[in-house]
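Heads up, the thing below is written out as structure tokens.
Only a single protein chain was left out; the remaining protein chains are all shown in position.
The first chain written gets the first letter, and so on, giving A and B; residue counts start at 1 in each chain.
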Amino acid sequence: MHISPVLWQFLVKWLTNSALFPREASTIAPYADALYFFLLLITIAGLALVGALVFGFSIRYRKERNPVATQVEGSTLLEATWTIIPLALFLVCFVWGALLYFRIYNPPTNAMNIYVVGKQWMWKAEHPGGQHEINNLHVPTGRPIQLTMISQDVFHSFSIPDFRVKREVIPGRYSTVWFEATTPGTYHIFCTQYCGTKHSGMIGEVTVLTPEDYKKWTEGSTSGMSLAQNGERLFASMGCNACHTGDAASRGPSLAGVYGSKLRLASGSEVLVNEAYLRDAILNPAQHITAGYAPIMPTYQGQISEEGLIDLVEYLKSLKTNYRVQQTLTTSESNQAAPMTPGVVKP
Amino acid sequence: MDNTIVATHDIHAEEHHHVSLPQHRHHFETAEQQREAGTFGMWLFLLTEIMFFGGLFFAYLLYRNWYNPAFVAASNQLSIPLGTANTAILITSGFFMALGVWAAEVRKQGLLVLFLLLTTLFGFVFLGVKYVEYAEKFEKHHVPGASFDISEFVNPPINQKTGKPIEEPLSPDMARKTQVFFSLYFAMTGMHALHMIIGIFLLGWLTWRAQRGDFSSGYVAPIENFGLYWHFVDIVWIFLFPLLYLINRHPGS
Partner (left out) sequence: MSTTSSTIVNLPDQRTATLPKRNYLNAEDGLLSWLLTGDHKRIAMLYLISITFFFFIGGIFAGLIRLELLTPQPDLVASDTYNKLFSMHGIIMVFLFLVPSVPATIGNFVIPIMIGAKDLAFPKINLLSWYLYVVGGIMTLAALVLGGVDTGWTFTTPLSTHYLNTHVVTTGLAIFVAGFSSIFTGLNFIVTIHRMRAPGMTWFRMPLFVWSHYAASILMVLGTPVLAITLVLVVLERTIHIGVFDPSLGGDPLLFQHLFWFYSHPAVYIMILPGMGVISEIISTFSRKRVFGYTAVAFSSVAIAVFGFFVWEHHMFIMGVSNYSALVFSLLTMLVAVPSAIKVFNWAFTLQKGSITFETPMLYAFAFIGLFTIGGLTGVFLGSLGMDIHLTETYFIVAHFHYVMVGGMLMAFLGGVHFWWPKMTGRMYPESISKLSAVTSFIGFNLTFMPQFILGYLGMPRRYHAYPAEYQVLNVLSTAGATVLGIGFLMPLIYLTWSLKYGAIAGNNPWQATGLEWQIQSPPLTENFIETPIVDYEAYDYEWLAHKTEQEVTTVG
């Protein structure tokens, strides 16, 4: 029998690409797949049961075999059965799903943080070491990676199907997702939230490297300035250091070591200082006044790009002492005042 | 073949129910059923309206929580005397509406027309006051949009006697959030005013029908149902007034 070449091609393509399941390339993927198979099993079993009942009854009680219907009111026992068993199964799905959800959305504390900025229609990744990438993301295997993501414009959604992770990227607030890649290779990044004309062009690739290759890559592609270093520059050029001098008498609170601490606000509430807090405090300072300080800080909304904010946040995260602040302060004001000798050796 | 369910049923038994009033619709068995259905439908419609305004109230509560200082400062920009006056005006209007329902029920055509006209009049007065308030917002650039101006919240005018600002100054970023307040202010009062305007059109129509004598023979469902609508509009205002005007007003402030 002759098979038409088009059909043949199609069949070959089908067989070579007959994947029914995506690759498992992260530590989470097997967990997600396990739940998927469980749900698939329930679905097939449920469908088989309903199908068997419908077809079985249709054959057994078709008019030719059963010309007279017997009227039945119902059966509390049967109805209770098919209320309780589905309910129990659904509750299992709920608990299992919830556990997976918490696993996917609660990053381990030792995760390496990479920033991702989404905009129409590209993904920009910023590594702490200063490597910038567009529509590409290089990560090492065997290390938890946390992505801190934000959108410059509309809703986007960052999805890596082979890792089974996805999270909405929202304008105006950080969202996070984490994964630990297991297998070197390249994987799709999709924007899955409809975001305008070139929505389907907002795609990229995760390149997973072995730790050695990753090290090579970081060294080879650094821009020379880490995010924190960029942030330090920005801190000086925006004049932040004029108030946040680190002195006890300064107009702004000292920012050294503030990241990760619990801060008491003027409103009386206590907050944990994280990336989101720092970003928001720069843009909307009035809502984040540290107790004991006057609400004098101007807003920087519209004056710093999301990338700049990331630099500043990284800088503040890295700020463990006020030495560098004063150092930059001194240099920036060196034409007015005599330089002071620092008490410690520059690191 | 017979189309009826119970073939032995006496066909003439139901005849006397029909057409006791000219406004009675044929598909209702009795006038009582028609009236009940109408009232029930109106209540359901009001339930719909509650959900309609509910969305706005939900947004209001969320942002008021987030941006309380801005909401307080912006709320202080609204005129309490005008707001109070409008509350009184609207309640008066509602009072005349209630009288109108009474007049219809006791079949006093002249009084009904009078009360409906008074209801309309006070409705117009309310809208007039609202217009004055809106105009002031336009002058002060407190209407959300490109021309929105926050300077008054950042640098409030100085009180001549005390030498202090009449308001607590807001930092610029908080002052920007006053725009959220005014957005909601215009959306909520605008929606309310739209309901008033629709109500006034309906009032005009009802007044015309009343003077024609439609409601003088015991058929009062339209008046009653419109009364429900009008009172609902009043009640929405009773919620809007404290939420928008009185955020930070308490004795001594």
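The rule is short, and it goes like this: contacts are C-beta pairs under 8 Å (C-beta built on N, C-alpha and C of every residue); 3 or more make two chains touch, one makes a residue touch a chain.
Note that the structure is a prediction, hence the values are computed from the model and not measured.
Taking the complete complex into account, A:Pro171 is the one of A:Gly129, A:Pro144, A:Pro171 or A:Pro184 that touches the chain left out. For chain B, the residues touching the absent chain in the complete assembly are 1-6, 9, 11, 14, 25-29, 33, 36-37, 40-41, 44-45, 47-49, 51-56, 58-59, 62-63, 66-67, 143-146, 176-177, 179-180, 182-184, 186-187, 191. One chain of the complex is left out; on chain A, the residues touching it are 10, 13-14, 17-22, 31-32, 35-36, 39, 42-43, 46-47, 50-51, 53-54, 57-58, 61-63, 66-75, 78-79, 82-83, 86-87, 90-91, 93-94, 96-105, 120, 153-155, 157, 159, 161-162, 164-168, 170-173, 175, 188, 190-201, 203, 301-302.
We adopt the following convention: only the chains that are shown with their structure count from here on.
Interface residues of chain B, counted against chain A in their complex, comprise 66-67, 69, 170-174, 176. Chain A meets chain B in the complex at residues 283-287, 295-299, 301.
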